[in-house]
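With one protein chain removed, the remaining protein chains of the complex are shown where they sit.
Moving on to chain A:
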Amino acid sequence: MSEFGAGFLDQAALIALYMLSASFLLTVLRVIIGPTLPDRILSLDMLVSIVIGFIAVIGIRSGFALYVDIAIALGLVGFLATVAFARFVMMRGHVGDDTKADEIEQERTS
């Protein structure tokens, strides 16, 4: 039972790493294709939470519990970055401005 448990945990951590890599790539794709600034900000927020999952899996596989602190620090940084980006979206002004008209048009047609 305990041998099977150890082997199962090893395989499960490996499969979880593959799935997290796939979701990381899909989220990076959304960062690239946009189409608007808030979409990219949201994707970056999602990237942070995927990386926290990565850190937890790596911590379990390697046995270093110290990785928990890194995960918490990364979560704090991600939260503050998203808040700052939301302020930036507010400060950048209304969508009716010329700078974002083509961006919104792209969103409508896609």
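Annotations
We adopt the following convention: a contact is a pair of C-beta atoms (placed from the backbone, for glycine too) under 8 Å apart; a residue touches a chain by one contact, two chains touch by 3 or more; residues count from 1.
Quick note on the criterion: contacts and distances are computed from a predicted model.
According to its UniProt record, the chain left out of view corresponds to "Monovalent cation/H(+) antiporter subunit G" among "Phosphate transport system permease protein", "Double-cubane-cluster-containing anaerobic reductase", "Monovalent cation/H(+) antiporter subunit G" or "Sarcosine oxidase subunit alpha".
One chain is missing from the display, and on chain A it is touched by residues 1-6, 8-9, 11-13, 15-17, 19-20, 22-24, 26-27, 29-30, 36, 38-39, 41-43, 45-46, 49-50, 52-53, 56-57, 59-60, 65, 67-69, 71-72, 75-76, 79, 82-83, 85-87, 89-90, 92-96, 104, 107-108.
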